[in-house]
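For reference, the structure discussed in these notes is given below.
One chain of protein is taken out of this complex; the other chains stay put.
Letters A and B mark the chains as written, and numbering starts fresh at 1 in each.
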Amino acid sequence: MTDSLNQLGKLAAAGVIDRRTFMKQAAAMGASVALSGAVLSKAAMAAEPVTGGLLKMGSSGGESTNSLDPATSSSAVPFLNGHQWGDLLVDIADDGSVENRLAEEYGSSADAKTWTFKIRKGVEFHNGKTLTPDDVIATLERHSGEDTKSGALGVMRGIDTMKVDGDNVVIGLKNANADLPFLMADYHLVIQPNGGKDQPDAGIGTGPYKMMVNEPGVRHGYEKNTNDWKSGRGFAEQVEILVINDDTARVAALQSGQVHMIERVPPKIVELVKRIPNVEIKSAPGRGHYVFIMHANTAPFDNKDLRLALKYGINRQEMVDKILFGYGSIGNDMPINAAYPLFSDDIEQRQYDPDKAAFHFKKSGHSGSVVLRTADGSFPGAVDASQLFQQSLSQAGIELEVKREPNDGYWSEVWNKQPFCTSYWGGRPTQDQMYSTAYLSSADWNDTRFFNEGFDKMLLAAKGELDTAKRKQIYRDMGTLVRDDGGLICPMFNDWVEGVSNKVGGWAVNSNQTMMNGQALSRCWLNA
Amino acid sequence: MFSRIPVSALLGMFVTSLFLFAAVFAPWIAPYPLTEIVGGVWEPASSQFWLGTDNLGRDLLSRMIYGARTTIFIASMATLLSFTLGSVLGLTAAVIGGWFDQLLSRFVDLLMSIPTLIFALVVLSVLPANLITLILVMGILDSTRVYRLARSVAVDINVMDFVETAKLRGEGRMWIVFREILPNALSPLVAELGLRFIFQVLFLSALSFLGLGIQPPEADWGGMVKENKDGIIFGIPAALIPAAAISILAIAVNLIADWVLNRTTDLKGGRSGH
Partner (left out) sequence: MPYLLILVAQRLALGALLLLAVSALIFIGTEILPGDVAQSILGQSATPEALANLRRDLGLEDPPHKRYFSWLWGLLHGDLGTALTNGVDIASSISKRLYNTMFLASVAAVIAVPLALLLGMIAVRFRNRWPDKLISGTTLGFISLPEFFIGYLLIYFVAVKLGWFPSVATVYDSMNFSERLAAVALPAATLTLVVLAHMMRMTRAAILNVMQSAYIETAELKGLSSFKVIFRHAFPNAIAPIINVVMLNLAYLVVGVVVVEVIFVFPGMGQYLVDHVAKRDVPVVQACGLIFAGFYIVLNMLADIIAIISNPRLRHPK
């Protein structure tokens, strides 16, 4: 299989077949998403990098309120910024595994409770200061201390002790966690001099590019870091991130050559964009998913039959076709898909079944309509998707009332407050992290109000379970539990869909985050 | 009588009544229900779907017909409110003058000064998001503009000889406002009316995206342009047709306004325009 897969990869890299065709055929050969992605990026790397030039990206998700402090970054542009001027301890590789950055190597004790990260030597920050393990500790402290305001606080909570031991940083955990390195790849945890305690928004790090212009909500300009510790990145002399929030404006900027790559092409117009000469569509299957969430402890959604009625009453394939235009895959009412490690693909796929929906609806004893709250900002196409849901439910005789809420204040007032609303999840690198974030009884963002003691116990057991097969089985049981009992209706997982000019070389597929996991500007180059 | 109406005004009336007809009889003339998904996304026009389908695969013609209903109804109500409120207060302020005028005018300054976004969001969080709130918000915000215009025209007229004469005659304020000033202020107001109506049509779609007013799957024309806006530069009919409909309505309404304008200027005596 590997030979033909490699052959296929070369064809894809040369542009003979497109990436989607490649992924489909590779899947037909039985290759996992991660493996095919790796093959593809290896084939693409074969082309010779070109140095110099000004590489420009147009991105949505930037506001004039953005700060360079990685602790408070929560949208696309701050995330991308962090990956230009900074580095993490470890990051997620193209194949979904953990790869070293400022940590040269890492390892754990047998019980997965103590983790040791060896910090790279001879790395200099942009301000000339040399990186030390103390900087790393200070960074972790800033994101986990009593008075932190970091978005990474959630992932840092399991840490009990931190100390410097020679070149190493040693982290002691409260409970065993085999996935700790994945947690260290959280994009907030950019290593800063003295942890950024002195000036968190200085934009000083060890990254491939030095911050030159910082106009929040407008543009961010960078110059190559000539003293970069890492080879194989930072080809362009200068890079720039232009904030272009409007979809049509972003596509037009790419089309007219004002930028070389754009983040997020709306799936609806992908087919039309493909007709534009000199522009290619790149897509990567992701872990992000668009969801309808019910509070499983709030009437009427505390009734399992009503939840099942709604789950059977959604037409997942239609959503993928009409909201994602095929750039995505159908969900199975759990937050996990094939892009996650240790995924079991033998859990039965729930299908649209108006009869079953009507049956469960009748059994639930609920009468009248069900109110769903949504906003355009809750996920791209949310209001449209809600109307599709309304239509498919009406086939089962269930009346759904769609209430459009303002984008403004949606995340503070509707999401995680109202019992039934639309939302999205960006996904996490591991199943453990995803479940701990939103499905554990005590999770801050338990936005489906899923309280299940058995589930909590399984999650804890899986954390410390080092036997992969057993761990996979536990995750399978947990997934099934959420699928059948939980308040999550997950119709689809969205792909990352990006537009790239054919002047750009070095594109690779990385499913973890948008724009090659934030590395598009540093790993791509401009062909002369 | 019809022979005296110019062709352009007849055309305007014909188009406007066509739209009104569609609005009133929507359920009977629309080929498909408003919400039903009948085909693929953005299908081109065909014998089955005369105007093609929209961004979810619903029949565009049917949605246009139902959309005429919401669009024309809400925009008319809001325009009516803003004109009654704005012109009555504006004319009265000009005639009474003094502290009354000052108070009202500065209050209007205040209303205009508060950014619409904040105004709409606060209203939304305090009042229920229904049709009445929507019309009130649209009408009141717009009436500030009408007030400024009406007052400025009336201030000019208020010092003219015939008004002075009327005051000396001992006519009441209401007489002065409605019998002396209003007829002479009518033509700028009528011209403004035609445009205000269109501004309301456009304003409606902006507000419904703030979550105020029209709820999906209902639709207004402006909202339909927005729903399909990704398709504009690719010439997708679902994006262009609602926009064209707004333009046609705008031109039709203003053709009628022009005719009324001619008549009011003619009525004032002097000479006949043509």
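What we mean here is this: contacts are C-beta pairs under 8 Å (C-beta built on N, C-alpha and C of every residue); 3 or more make two chains touch, one makes a residue touch a chain.
Predicted, not measured: the structure shown is a model, and the values here were computed from it.
Undergrad: Can you work out which residue in A:121, A:149, A:163 or A:457 touches the chain that's missing from view?
TA: That would be A:149, which touches the missing chain.
Undergrad: Looking at the full complex, which residue from B:23, B:135, B:177 or B:246 touches the chain that isn't shown here?
TA: Answer from the full complex: B:246 touches the omitted chain.
Undergrad: Across the whole complex, list the residues on subunit B that are touched by the chain not included here.
TA: Residues touching the hidden chain, for subunit B, are 6, 8, 102, 105-106, 109-110, 112-119, 121-122, 125-126, 145, 148-149, 152-153, 155-156, 159-160, 184, 187-188, 190-192, 194-195, 198, 201-202, 205, 222, 225-226, 229, 232-233, 243, 246-247, 249-251, 254, 258, 261-262, 265, 268-271, 273-274.
Undergrad: If you put the missing chain back, which residues of subunit A would it touch?
TA: Residues of subunit A in contact with the hidden chain: 58, 63-69, 72, 74-75, 146-154, 188, 201, 215-219, 242-246, 248-249, 252-253, 255-256, 258-259, 407-409, 411-413, 415, 444-445.
Please note the rule applied: only the chains that are shown with their structure count from here on.
Undergrad: So what's the Cα centroid distance for subunit A and subunit B, whole Å?
TA: 45
Undergrad: In their shared complex, at which residues does subunit B touch subunit A?
TA: 35-37, 41, 55-57, 121, 124-125, 208-212, 215-217, 227, 229-234
Undergrad: In the complex formed with subunit B, which residues of subunit A make contact?
TA: 247-248, 251-252, 266, 268-269, 272, 322, 325, 375-376, 383-384, 386-388, 390-391, 402-409
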